[in-house]
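Got a structure here, written out as structure tokens. Questions coming.
The complex appears here without one of its protein chains, the remainder shown in place.
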Amino acid sequence: MGGEPNSDMYMSNEETVSPRRHWNETVMLQSLKTPTRLAALLIGALVLFLAMALPSVAQSIDDAIAKLTTDGYSDTAAAINALATSGSPRALPIVQALNDGKLQFSASDKKVFIVTATGLVEAVTGAPVATPPADISDVRANNRIRGLVNAALGALSLANPDPQKRIASADAVFKSRDEGALAALDTAIANETNSTVAIAFKAAKAAIILFKADAPVNDRVAAAQAIQLRGTQDAVALLRSLPADTPKPVLEAANASAKAIEYNLALWSMAQNAWYGLSLGSVLLLAAIGLAITFGVMGIINMAHGEMVMIGAYVTFVVQEIIRTRFPGLFDWSLTIALPLAFMTSGLVGIAIERTIIRWLYGRPLDTLLATWGISLALQQTVRSIFGANNREVGSPSWMSGSFQVGQLSITWGRMWIIVFALIVFAGLIAILRRTPLGLQMRAVTQNRSMASAMGIPTAWIDALTFGLGCGIAGIAGVALSQIDNVSPNLGQGYIIDSFMVVVFGGVGNLWGTLVGAMTLGIVNKFLEPVAGAVLGKIFVLVAIILFIQKRPRGLFALKGRAVES
Amino acid sequence: MIISFLIKGLDRRTAICMLVLLLICAAVPLSNAYLPVGHPFRIPTDEMLQFGKYGSYALLAVSLDLVWGYCGILSLGHGAFFALGGYAMGMYLMRQIGARGVYANPILPDFMVFLNWKALPVTWYGFNWFGYAMVMVLLVPGLLAFVFGWFAFRSRVTGVYLSIITQAMTYALLLAFFRNDMGFGGNNGLTDFKDILGYNIQADSTRRGLFVATMLMLCLGLWVASGIVNSKLGKVLIAIRDAESRTRFIGYRVAEYKTVIFTISACMAGVAGALYVPQVLIINPSEFSPGNSIEAVIWVAVGGRGTLIGAIVGAVAVNWGKTWFTGQFPEFWLFALGALFVAGPLLLPKGIVGSISDMLAKKKSSQMYASLPATSEAVEDGASPTVE
Partner (left out) sequence: MSLFKTMTIAGAVLAGALTASAALAEDTIKVGVLHSLSGTMAISETTLKDTVLFLIDEQNKKGGVLGKKLEPVVVDPASNWPLFAEKARELISKDKVSVVFGCWTSVSRKSVLPVFKELNSILFYPVQYEGEESERNVFYTGAAPNQQAIPAVDYLMSADGGSVKRWVLAGTDYVYPRTTNKILEAYLKAKGVAAEDIMINYTPFGHSDWQSIVADIKKFGSAGKKTAVVSTINGDANVPFYKELGNQGIKATDIPVVAFSVGEEELAGLDAKPLVGHLAAWNYFESIKTPENAQFIKDWQAFTKNPKRTTNDPMEATVIGFHAWVAAVTKAGTTDTDKVIDTLPGTKVPNLTGGTAEVLPNHHITKPVYIGEIKADGQFDIVWQTKSLVPGAAWSSYLEGSKDLVADWVTLKCGNYNTITKKCGG
């Protein structure tokens, strides 16, 4: 055997079959570019057919329904197109249900059903169904079907009361450039009161007109200019994809628009890099801030710091598991509930470690490195024994999912909350250290232990509490990191080196240094990444840290005074 | 001068340790070669290989102890020097494969062929000569350590700052060597070695040779380290470790001393790496991982920092324990290892050798000079009372 006999195995696509590929051969022959354009043509063909045969609306719906019950992707596709052009009021709910995965069918009854909150209903009549048929199963969708559904929903829901849906449908039309939707768009534009939605509608209309070969040249030039308002990368692509035989003025207008958009986009991409940098910086800050206490303030080289973060992430997992099984309604609160629990769990583990091991090792920082490295191995293996070596699923509450647009900048909610959260934690920690009696005592003990002791401060307990605080903060960092990273026993290992870099770069013993250090490293990394690639970017940052430390051997914000030399 | 330096290095303990090493060096290969299989005193090949590997680790530990135990430089990046030495050796072994690779390309190593490289990168020139490779084994880690140390020590980067930037160094190298574009085999590293100096690398006789070479290099390393420690240079290093500022004020150029010892130590680590590769038959970027360097520190700490012999004892003991645990308790060995690292500093703060010599010194002094303090030797060889 070897290369040759197998090569024809994968060379010829024809030899392999899809279980559901009965694609209409005549349509195939027309060498169409995308399924959406295919859909447009199909719709056109269907309209022609309808005009000739003049069948009733009800009949076309029935045909579509029958096709939905064959469990074949091609039939489903044809059914969607039929529904989209049927003009029936029942078409939208059916397509919507398919989109949501709530459409079911029975092959024996040739009927289609919709799963609603109140129970099963017949798709065409909307009548409730008491006993579902025995062979009921979901109408299946693949990517092609979902694409068609989006296009169909676009045409069907231009008049949807929800502005977000209207924008989505306008976008779908923008992509499909379905000339059949022109009339509907005109009505929609006339009735539209929301300016954002109106821009989307106009862009969609412009996209259709721009590509309409029989439209007047002036209209097409205006259309090219109107698309500029959309300002996105896909608008550039659209403007640049005009066929070569387009009249010259149209081409020129399209090029000018595309250039204007691109310039604008270049500016936005700077803003985007800065945002990504802030976001990475906030993750680094979260990971490092607990270490800034245990390592920075107390001088313990805490190699188990990453494991405290991991414990926090696992607490989140456990909280979510309990909520999922017992109180599903509370899911959006899961992270809020997990925060104090993670703080306490990691904090208590930290205090236990301090009381049993680290307190014997004060004044021997390198021995603490050794012992905490051992602890970190043991903690990892403990978690592995309890939860298994696999990743665990931690879901995002609804307020942390999705994204929103600021100009051309798409900001994800999750990242945004993590930045906010990191800053809150930072502010809270500063407040604790500066404004509470505990903070005062902590600073006293770390600055001059014997003097603090002489003043009646219980130094042993303050040590335990300080270490516990650092570990607890690491725990709540774990809650946040569970949203963007694997929840596995190795979670902490990925952050430990970066955390030490941040603390050392910022200056040991200075929380502000940690903040500035984390943000600087994040932003530098993100501006380097597009130029140098992810790996080289990171190497450059590491080398930069090494060189920086030569310049400022005690970090960005060095402590001054006699305490430094001792 | 060199001879007097080396003779000075032969204090009683070093001499005993070297004698033991030389005995092992002779006995193990002999028993492996001449005793029949199944004989109770025969050391099987795989155990000899294992202990050869520990031997190269021990040399790494000695080199680390030299800078950490006697000069207070805690390098969390010594694994990088070890790995660089290993890569230099690996590149020599790779070039020795010649046309026997799977693609039968006489010049390019296999991984370059299937990634469609057309010509040998400049970095690989010369590695078909053993001598050149051996020079590189010393030169590459030495040069890196010299440049790194020159900058760092002149800027008076000390303590944890130094530890963390050495860690950054090894981490950066790890990432760099992971890149396939570097031309060092990426994640897979260098494997599939065939022979060394014309001898089949998998033959038992070659392995015995490698074992002997490792043990001899370990002896030599120990001797040189001991010589340095017992020389005037060593006294200055200890002074730097215990009171860096004071030493500087007295007029010693601390940065230069530190750079020199750091460079020597890196060269030793490179040699250790070069001995390691032909015995485990693979070198890949994970040798650069910061965890490995931390582990090397742990060997030294377990054995006893600042004792040299302790470094050897620690490296062998921890690695032997690791081998044994991973075979016996695959699910729980990390607990055992973790417990060892925690218990070590708690129960034996001066490490195995440090604690034993303390005990002996106490016994001796209580027997003979009940009223006098411990001998000077015990003080300087015992674990150091350093503060960061």
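Letters A and B name the chains as they come in the text, with residue numbers starting at 1 for each one.
Note that in this section contacts are C-beta pairs under 8 Å (C-beta built on N, C-alpha and C of every residue); 3 or more make two chains touch, one makes a residue touch a chain.
The shown structure was predicted, so the numbers you read here are calculated from the model rather than taken from an experiment.
Engineer: Going by the touch rule at the top, give the shown chains the omitted chain contacts.
Structural biologist: A, B
Engineer: Could you tell which one of B:243, B:281 or B:346 touches the chain left off the display?
Structural biologist: B:281
Engineer: Considering the whole complex, which of A:124, A:139 or A:283 touches the chain not shown?
Structural biologist: A:283
Engineer: Which listed residue, A:194, A:233, A:336 or A:356, touches the chain dropped from view?
Structural biologist: With A:194, A:233, A:336 or A:356 as choices, the missing chain is touched by A:233.
Engineer: So which of A:380, A:466, A:499 or A:514 would be touching the chain we can't see?
Structural biologist: Final answer for the missing-chain contact: A:380.
Engineer: What does the interface between chain B and the hidden chain look like in terms of residue numbers?
Structural biologist: The list for chain B reads 28, 38, 40-41, 43-51, 53, 99-105, 111, 113-116, 175, 178-180, 186-189, 191-193, 202, 280-282, 284, 286, 320, 323-324, 326-327, 330-331, 333-334.
Engineer: What residue numbers in chain A mark contact with the hidden partner chain?
Structural biologist: 1-7, 9-10, 13, 15-21, 23, 28, 33-35, 73, 101, 140, 142-144, 146-147, 150, 232-234, 236-238, 240-241, 272-273, 276, 279-280, 283, 380-381, 384, 388-393, 395-396, 401-403, 410, 412-415, 483-490, 493-494, 525-526, 529-530, 533-535, 538
To be clear about the criterion, only the chains that are shown with their structure count from here on.
Engineer: Using the average of all C-alpha atoms in each chain as its centre, how far is it in Å between chain A and chain B?
Structural biologist: That pair's centroid distance is 46 Å.
Engineer: Using the touch rule from the top, collect the residues of chain A that touch chain B in their complex.
Structural biologist: Per the stated touch rule, the residues are 295, 299, 301, 303, 357, 360-361, 363-371, 373-378, 380-382, 385, 497, 500-501, 504, 508, 535-536, 538-539, 542-543, 545-547, 549-551, 553-555, 565-566.
Engineer: How about chain B: which of its residues touch chain A in the complex?
Structural biologist: For this pair, the touching residues of chain B are 74, 148, 151-152, 155-158, 160-161, 163-165, 167-169, 171-172, 175-176, 178-179, 245, 290, 294, 297-298, 301, 331-332, 334-335, 337-342, 344-346, 349, 387-388.
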